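One protein chain is absent from this view; the other protein chains keep their places.
So that you can tell them apart, the chains are marked A, B and C in the order they are listed, and the count of residues begins at 1 in each.
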Amino acid sequence: MLLPLLRQQVLDANFELVRRGLVLYTFGNASGISREDGLVVIKPSGVSYDELRLKHLVVTDLNGKIVEGTLKPSSDLPTHLILYKAFAKIGGVSHTHSEYATAWAQARKPIPCLGTTHADTFRGPIPVTEAMTDAEIASAYEENTGYAITRLFKNLDPNEIPAALVANHAPFAWGATPAESAQNAVILEYVAKLAYLASQIHPAASAAGKSLHEKHFLRKHGSSAYYGQPKDKK
Amino acid sequence: MLLPLLRQQVLDANFELVRRGLVLYTFGNASGISREDGLVVIKPSGVSYDELRLKHLVVTDLNGKIVEGTLKPSSDLPTHLILYKAFAKIGGVSHTHSEYATAWAQARKPIPCLGTTHADTFRGPIPVTEAMTDAEIASAYEENTGYAITRLFKNLDPNEIPAALVANHAPFAWGATPAESAQNAVILEYVAKLAYLASQIHPAASAAGKSLHEKHFLRKHGSSAYYGQPKDKK
Amino acid sequence: MLLPLLRQQVLDANFELVRRGLVLYTFGNASGISREDGLVVIKPSGVSYDELRLKHLVVTDLNGKIVEGTLKPSSDLPTHLILYKAFAKIGGVSHTHSEYATAWAQARKPIPCLGTTHADTFRGPIPVTEAMTDAEIASAYEENTGYAITRLFKNLDPNEIPAALVANHAPFAWGATPAESAQNAVILEYVAKLAYLASQIHPAASAAGKSLHEKHFLRKHGSSAYYGQPKDKK
Partner (left out) sequence: MLLPLLRQQVLDANFELVRRGLVLYTFGNASGISREDGLVVIKPSGVSYDELRLKHLVVTDLNGKIVEGTLKPSSDLPTHLILYKAFAKIGGVSHTHSEYATAWAQARKPIPCLGTTHADTFRGPIPVTEAMTDAEIASAYEENTGYAITRLFKNLDPNEIPAALVANHAPFAWGATPAESAQNAVILEYVAKLAYLASQIHPAASAAGKSLHEKHFLRKHGSSAYYGQPKDKK
């Protein structure tokens, strides 16, 4: 089997999504990339998580051509591939229909940064794509979903805001590794719920101030980070 | 025992409803039909899921006459029978009082299709019945509940929208098999929650566009479906 | 030990409240009465459910005098006793601070009957007490909590509406047995959540019609009941 370590990481990331309650039935998928080999490992389409094993994962090249595996890859593979091509430093992508993040996507509202839980991981609001046009939907729909996301990051750093909402669809999250992409999907769902609750309590709740936001993001990221043990520094 | 395979499928469907948290105590029931034999297998009335075994299931004909079984069938049996008679292709029916779907039924609002999670399974909003009249309630109430549902599908295809809300009551879902009816009940509850949350975030949230809705429904259904592995195609 | 069977029933009812998630820490208690012996069995005050055993239960007479037991009874005992004295047919009382029912109590709003889930168990809205006066709070507070409840039932039948909300406090539920009181507390929490969600979806959601309400209540209660197996008829 190709890429045994990456396979294990991708399997673990898929299971983390399930363990945290982000995935109903088969409504989600995680992948990982070996930049060196130009290969992506992804969950097969429509396979139950209960039955998912290492051997079921599908290996493709960056054009989506299957290199190893007997099953069809996730139908969202083209979206993952666009993200890997556009965001050079990411190593994993997780897609779920998790409840609160999907609700914001359905409401077509970005998730505002109302507090430090959000700021610890995301250096700004979670952006939401424009609605896709009929032409984008009719042909190469999944690639176009990827482009709808990458267009959001023309002036944003995907390494600092490792997630986006696809309008009327659901979230995608990513990270340096498959594990980190899954963890970011989990934290996204958590901050989506916090923002939901806070805005129900006080519809005019305002974003955390820029100083506070920056302080928390930089406690955990970059060269001055001081959260966690030394090996955790990103 | 008659129909051992169908019995097992019906038992599994009932347990799936419980496992997914859709049923409190005895507030739900699933059934299945053998079109060939003209027989229906259904949960007995008021029996705890903890104690429910294959032998407790009740087999009736399409008029509700008990053909095998010592227990009374679910009091909702007549509703199931009306659905089986009106919807010729369905093989299973699941009825629950699941929280979010029931809330929409109590609010007497159809569940709008705000995103692809909904569109993947349902080709339009989940309709809600008219309130039943005093006469419909006074006599043959459970049959009339079935007719209230089937009237909603005069211009809708029940195979494409496999669920409905009964006003001030709760949802019914169906499918090609008992398992699929239970799965549709679970997905219905999930999309009911997503629509609830999205409409709380943004009361004017608008339905997913028709192109997007059709795209997702047809990714999973019909001759051009490409989601899942080949054997999954419906 | 006195009343070994009733003790077991009371212990089971207490555990049912915990199992269904209605009780945080020690915030709840269930009791049962032997009408024949004029004795009540109740949970001791402030004892963790993890440690609760048969021998910890306290037996008192109808004046609250301890007849058996080395621990102090629940501080809410006087409320239970008032209910037992006023409602001659009840055999068990369950008190919790369950989330949704308590929220309605804190909002000082009765729980409207918006659907058949409610109607199946409660023949009308769940009433909420008046706020207690300073004098009622200052002296014999727990007895006065009981009287605030019983005053609600001057024109209501406690056997048909087996629960009430105490304003700014929480629910009490009762039933023919300790088990039934606990089950009614669980169903109350469920219908409280359904009514919460429905009224968030549609603030003007209107009550289920009287015919529908009566139909469902009488499917399960009284001489014409036809829900459940023959032995279940109440």
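Note that in this section a residue touches a chain if its C-beta (ideal position, glycine included) is under 8 Å from a C-beta of that chain, and two chains touch if they have at least 3 such contacts.
None of the values given here were measured: they were computed from a predicted structure.
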{"item": "Contact set of the excluded chain (shown chains only)", "value": "A, C"}
{"item": "Candidates C:Leu39, C:Leu57, C:Leu114 or C:Ala170 - the one touching the absent chain", "value": "C:Ala170"}
{"item": "Of C:Asp12, C:Glu68 or C:Glu99, the residue in touch with the unshown chain", "value": "C:Glu99"}
{"item": "Residue of A:Leu57, A:Ala105 or A:Val186 in touch with the missing chain, whole complex considered", "value": "A:Val186"}
{"item": "Missing-partner contacts on chain C, residue numbers", "value": "24-27, 44-47, 71-72, 75, 97, 99-100, 102-109, 131-132, 134, 137-138, 141, 168-170, 196, 199-200"}
{"item": "Residues of chain A (touch criterion as defined above) contacting the omitted chain", "value": "114-117, 120, 183, 186-187, 190, 193-195, 197-202, 205, 208-209, 211-212, 215, 219, 226-230, 232"}
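Rule of thumb we're sticking to: only the chains that are shown with their structure count from here on.
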{"item": "Arrangement of touching chains [line / ring / star / complete / other]", "value": "line"}
{"item": "Chain nearest the overall Cα centroid", "value": "B"}
{"item": "Copies chain B and chain C touch via same or different residues, half shared test", "value": "different"}
{"item": "Inter-centroid spacing, chain C versus chain A (mean Cα positions, whole Å)", "value": "46"}
{"item": "Rounded Å distance, chain B centre to chain C centre (Cα mean)", "value": "33"}
{"item": "Residue list for chain B, restricted to those that touch at least two other chains", "value": "199-200"}
